[in-house]
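Pasting a structure below so you can have a look.
Only one protein chain is missing; all other protein chains are in place.
For clarity, chains are labelled A, B and C in written order, and residue numbers in each chain start from 1.
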Amino acid sequence: MGFLIAVATIPGLIIGILCGLVPLGIGLRYQQLSWGIVGLVLCALAGFSFSLIGGFILLVLTTAVVISYAFVDREDPFTSRASIEAVNFEESQLEFLMRQMAALGRTIRQSVRALIRNKAGFLGFLGILFFVGISVFGPLFVEYDGDTHVERLQPGARTLFQKPSSEFILGLDWKGRDIFSHMVHGGQNLIITSIEAGLIATLVAVVVGAMAAMIGGVVDQILSAIANFILTIPQFPLLLVLASILSFSNRFYLALLFAALSWPALMRAVRAQVLSLRERDYVQAAVALDLGLPHIIIREVLPNLMSYIVVNMIFSIRSAMYYIVGLVFLGLVPLEEPDWGVMIYVGRQQGAIFNSDGASMILSPVIAIALFQLSLILFTRSLEEVFNPRLRSGL
Amino acid sequence: MTTQQPLIELRHVHRHFKKGRTDIPVLQDINLAVHSGEILCLVGESGCGKTTTGKIMVGLLAESSGEVLYEGQPIHGRGRKEKSEYRRSLQIVHQDPFASLNPSHTIGQILGYPLKRHHLVSNRAELRRRIWELLTLVDLTPPGDIVNKYPHQLSGGQRQRVSIARALSVNPHLIVADEAVSMVDVSIRISLLKTLQSLRDRFGIAVVFITHDLALAKYFAWEGRVAVMYLGRVVEIGSTPEIIGSPSHPYTKALISAIPEADPIVTRRKETLPLRSDDIPSLVNIPAGCAFHPRCPFFVPGMCDQEVPVLEPLNGFGQEVACIPLTQGMGLSIRESNAAS
Amino acid sequence: MAGKEVVLSVQDLSITYLTRRGRLQAVSHASFDLHRGETLALIGESGCGKSTLNFGLMRLLPKNANTDTGKIVYTDQAGQKIDVLALNTRALRKFRWSECAMVFQGAQNSLNPVIHVRDMIYDTAKAHGLNNRGEVRERALELFRKVRLDPERVFNSYPHELSGGMRQRVLIALGLLLNPQVVIFDEPTTALDILTQRSILNVLRDLKEELGFSSIFISHDLAVAAEIADTVATMYAGEIVEMGPVNDIFYEPRHAYTLGLMEASPRLSVGREELDGIPGSPPDLVEPPTGCKFHIRCPFAIETCKTTPPPLEQASMGHIVACYKSSEVLEKGKELRSISSTARVARLS
Partner (left out) sequence: MGVIPFRRTDQPVSQPSLWSLSKKLLRAVYRSYIFRVTVQGILTLWVVTTCTFYMIRKMPNNPIEVKIDEFQTKQNLTYEEARSKVAGLFDYDPDAPFIEQYTDYMGNLVQGDLGRSITTGRTPVSQQIAKYLPWTLFAVGLGLLISFVIGMIVGAAMAYWRGTVFDNVMTAFASISYGIPDFVIAFMILLIGGIQLELFQVGDYIGSVDPEIKAGLNPEYIRSLLQHVLLPVTTYVLASVGGWMLTMKSSTISTLGEDYITVAHARGLSQRRILFGYVGRNAMLPLMTRLAISVGFVLSGSIIIEYIFIYPGLGKYLFEMTGKRDYTTIQGIFLVTSAAVVISNILADLLYGVLDPRVRVGSK
C-alpha cells in the first residue's frame, strides 16, 4: 500500500497540470474563471505530491466543484414548475453526467464548509495537512544530513550535540547531524505505516463486524468469541513478544501485525452499530422493497456508519503510531534512519536525556508526534459534521 | 366477498420471540384474510401484537408456526422471481417519520432505487417521469421542491407521504400502514389518510391500517372491517359500523366506552365500563383461558378461566367474536361479587 | 369561572430560544388567568409553544431560553401575591412543587431510574422542610391509594418495576404530595393505552373534586381536553389565538385554526363523517410569517391577515379570539354542524 503515496515527482506535476486543464476548461466555458484556476492549481499540486492517483482523485473532485458553481441546476427538469406533460424529461448522457458532478460538487462544498465551521476540527485538519505536507514536500527542499560531522564540534564541548542555533534551527544530534533534516525526512515512514495499519485494522473490523451482524448465528458467535479472546490479552506485551518472533524487514508487516491485534475492539462496535441499523425502519422498508442485500449493506447501512468508521479509523491510526513508536523506542524493530522513533531511541541511548544540549534530539520528534496525534484527535470532531447531511447543511 | 380468493391470508399463525431463556408468545392463533381493495383495521393496545401481525403479513417477520397464504399459495417455497414479486406486492409504511427514511439519501434517490432495481423504468427520462408522478400522487407538489431534498429538510407529514410514495413505487397490492399517522400532527393526519384512501380507490390497493386510535380507525375504515386484538389474539372482528356501533366482546366494549371524544357534552355523559383490574398482564405470564378474564367485568368463573375462546360467528353479518359466554348464547351480565379487587 | 379568585395570572409572556439559526419565538405575548379550582386546557400541535409556556411558568426553561417580556403573578394560600419571575433561587425552590407542581409527559423518564420511589418522595418532602418521614410516608401512601395504586408495593419499588400507567400515577401522587394550589399536567396521558388513559382521567377528575386544586392541562388531543377542561385555550405558533369556556370553544369556535382542529378530529359517536385536514404545515418560528401566523394555511384569509396580526378581542362572555373573520368562522362552524353528520359535504380544498 505504501506505493500509493509516492513522494513528489516532476512527472506527477505534469500529470497534475494536465488533469487540471479539465476544470480550467469547464470554468472557462461557464464563465467561472477563478474557480477553474483554483481547480488547475489544486490538481497540479495533488499530482505533484501523489502522482497519478492523487491527481486523478483531485481531478474528479475539483471538476465537480467547478461544475457545481457553473451548473446551478439550470438543466434539471425537476426545478420546472410546469405540469408533467409540459416537462421534458429527456436529457443527453453529457447533461446527466454534468448533473451528477454538480451534485457531487455541492456535497463537497458543503463538506468543506462544515469542516471549516468547526474550529477545533479545522485546526486538526490543518495540523494533519502540515505534517503530511512537510513529509511529502519537505524532502525536496531539505537535503538529508546522514553523515557524521566531527568538524561541527564546538570548542569545549564533550559531545557533538548542539542546542538549536540560527544555522541549525533544531540543533545537532550525537553525530553532529542536522536534526531539522531528520525531522523532515523521518516522519514519512512512520505516518505511512500508521495509516496503513489503521486502514487495514478498520477494513478488517468493518468487514468482520458487518458480517457477524448480518449473518448472525454461529458465524457471529465464533467471530465475537475470537474478538473477545484477543481483547483479553494485554496488547502491548503481546506485541512485545510477537515483535521478537517476526522480523520486520518490511514496515508493512508491522502494520499488518498491528491490524491483527487491534481490529477486535472496533469490530465489536461496528457489529453493535450494524445490529441496531438493521432494525431501522428504512432498512426494513428496503427489505420489503426487495432491494437486495448488497444494496442494503452498501446504500442503506454503510453511509450511516461512515462517520463512525472514519472516526474510529483515525483512532486506530493514532494508536498504531503509538505502538510503532513504542516498539522502536524499546529497540524491538530494526532501526532505520531517518525516523522519528529511532531518533528517540538513539537519543536516549546516547544520553540526550541528561544532556541539556541534546534535548532537542528527543524533544523534536516527541513534540512532532504529540502534535500530529493531537491534530488527528481534533480532526475527528468535524467528521461527524462532514458526513451527516443534516449537520453538513448547517442546521 | 367471501367467495373470492383472499389476497393474503394468515392461518393459525403463531409467533414467539426469545428473550434470554424465556419464550414470549406475541401472537397466538391468528386467522385473518385481506381481500384486494379492502380496508382492514387492526386495533388494540400496545403489546397486543398488531405490529407483529403487520410485519408477518408483508413478510418482514417469519411466523413461528401456522401458514401465510398469498393469493391462495403458501409464501414459502416459491421461486426467486415469484418471491420477489410477492415481496413487492406487499408494502409497509412505518410509524416514525423520522426513522423511516434513510437520512443520507435524497428523496429522488429513495424513490429511484426500487424503480431501477426492479426494472420498472427503462431509461432515465422514464425514471424521472415516474418519480414526478409518484410525488404528485401523494400530493407532494410541486415535485421539484421535494426531489433533491434530504429527509431532514421535510416535515413529518411530508416524510410520511414520501414513505407512501416509496411503497407505491413497486405497484403493490397491499399496504400495511403501521400507525402511519400517529406521530403526525392532528391537522395533517386527515389529509394523509385521505391520500391513502384515494390511492385505494384509484388502484384498488388493499390497506391494513394498524392503530391504537379507534376513532381514527372508524373514520378511515368505515367501509372496511376492524379486528380488535388483545394480548396476541384477535378477540373480535367485523365490519366497522358493527364493531363501533354495537361492540360485542367485553374488551371492545371497554375500549369504546373508555375513549374520550372531542365533544364536551357527549364525552362527559359517556358511561365507562368498569374493569376488574387496570393492569395489563404481561406477555410472559398470560392468564389461562380467556386472556381478558382477570379484567373482564362479565367474567364467568369456571368457564372463562378454563378454556381459550375461539373466534366464532355471532350473527349473519360476518361479525366474529372470541368470548365463550357470548358464543354459547349466555349473554353478558356484570357480577357484583367480582367487583374490583 | 368568572367571579372566583385568580390563582395564577400570566400577562404578556414572551419566551425566545437562542438557536444556531437565530432567535426562535416560542411563546409570544401570552396572557391568561387561572381561577381557583379551574382546569385550563392548552391545545395545539407539537411545537406550538404550549410546553415552553408551562416550563416558563415554573421557570424551568433551559439555559438558551429567555423570558423577554411578561409577568407571572401567583396568589399563594395566604392571599399573598408573588411575582414568580422576580423570585430568588431560594424562594423559587420553595415555590416549585409546594405551590405549583407539574406532572410531565413521558412517565418513563420522569423518575430517577436508580433510586426507589420512596426516596423520591422523601427527597421532595425534605426539600420543603418536611423531615418527619413517618408523616410523609403516611401522606404518600394515602395519595397512592387515591390514585388506585397498591401503596406499599409501589412505595418500595424502583421505577422500572412499574408499568407506564403506574408510573404516571406515581407522578400524579408525587405532584400532589405537598398539596399545591396549581398543578400543570403536560400531556399526562399521551403515551398511554386507552384503558390506562381512561383510568388516569377518572383519577384526575376525582382528585380534582376532592382536593380542589387548579390545573393547567396541556394536550394535543382535543378529546382529552373536551373531557377534562373548564376553559380551553388554543395555541398556534406561540400565540394564544382563542380562549373560552369549553363548550364555546367546541361548539362555537371563532378562530379558523380552532375550527380546523375540530374538523380534523374524528368522533366515535357519529356515524360516517367527512373530515378535513388543515393544508400545509406549522410555520418556522425562527422566521414566522407576518400578520396572522395562520394566514398561509387559512381558508378565510384576506389581505389584512397577511400584513397586520389580528388583536385578541372579546367575542362573548369569557371568550376571546384573535381573528378578523371570526364571525364568518362561527357561521361556517354552525353550518357544518347543522348539516347532519352522515351527509356532511366535503368542502373544496
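Here, a residue touches a chain if its C-beta (ideal position, glycine included) is under 8 Å from a C-beta of that chain, and two chains touch if they have at least 3 such contacts.
Just so we're clear, the structure is a prediction, and the values are computed from it rather than from any experiment.
Undergrad: Return the single residue from A:Leu242, A:Leu275 or A:Met306 that touches the missing chain.
TA: A:Leu242
Undergrad: Out of C:Arg21, C:His160, C:Lys306 or C:Lys334, point to the residue that touches the absent chain in the complete complex.
TA: Spelled out, the listed residue whose C-beta touches the missing chain is C:His160.
Undergrad: Where the complex has a chain not shown, which of C:Thr16, C:Thr39, C:Ser98 or C:Thr234 is the residue touching it?
TA: C:Ser98
Undergrad: In the complete assembly, which of A:Val132, A:Leu170, A:Ile192 or A:Ile362 touches the absent chain?
TA: A:Ile362
Undergrad: Taking the full complex into account, what residues of chain A touch the chain not shown?
TA: 120, 228-229, 231-234, 236-238, 240-242, 244-245, 247, 318, 321-322, 325-326, 329-330, 344, 353-356, 359, 362-363, 366-367, 369-370, 373-374, 376-378
Undergrad: Residues on chain C that touch the omitted chain in the whole complex?
TA: Residues 55, 58, 60, 63, 92-98, 101-102, 104, 106, 109-115, 123-124, 127-128, 158, 160, 171, 174 of chain C touch the chain absent from view.
In this text, only the chains that are shown with their structure count from here on.
Undergrad: Compute the distance, rounded to whole Å, between the mean C-alpha positions of chain B and chain C.
TA: From the centre of chain B to the centre of chain C is 31 Å.
Undergrad: How many Å are there between the centre of chain A and the centre of chain B, using C-alpha atoms for each centre?
TA: 50
Undergrad: If you average the CA atoms of chain A and of chain C, how many Å lie between those two points?
TA: Centres of chain A and chain C (C-alpha means) sit 53 Å apart.
Undergrad: Of all residues in chain C, which are in touch with two or more distinct other chains?
TA: none
Undergrad: Okay, in this complex, where on chain C does chain B touch?
TA: So the residues of chain C in touch with chain B come to 45-46, 148, 163, 165-166, 193-199, 201-202, 220-224, 226-227, 229, 246-247, 250-251, 260-262, 264-269, 271-273, 275-279, 281-282, 297.
Undergrad: State the interface residues of chain A toward chain B in the complex, per the touch definition above.
TA: Touching chain B from chain A are residues 76-81, 84, 87, 89-91, 96, 103, 280-282, 284-292, 295, 299-300, 303-304, 388-390, 393, 395.
Undergrad: Can you list the chain B residues touching chain C in their complex?
TA: So the residues of chain B touching chain C come out as 45-46, 155, 157-158, 185-192, 194, 212, 214-216, 218-219, 222, 241, 244-245, 254-256, 258-268, 272, 275, 278-280.
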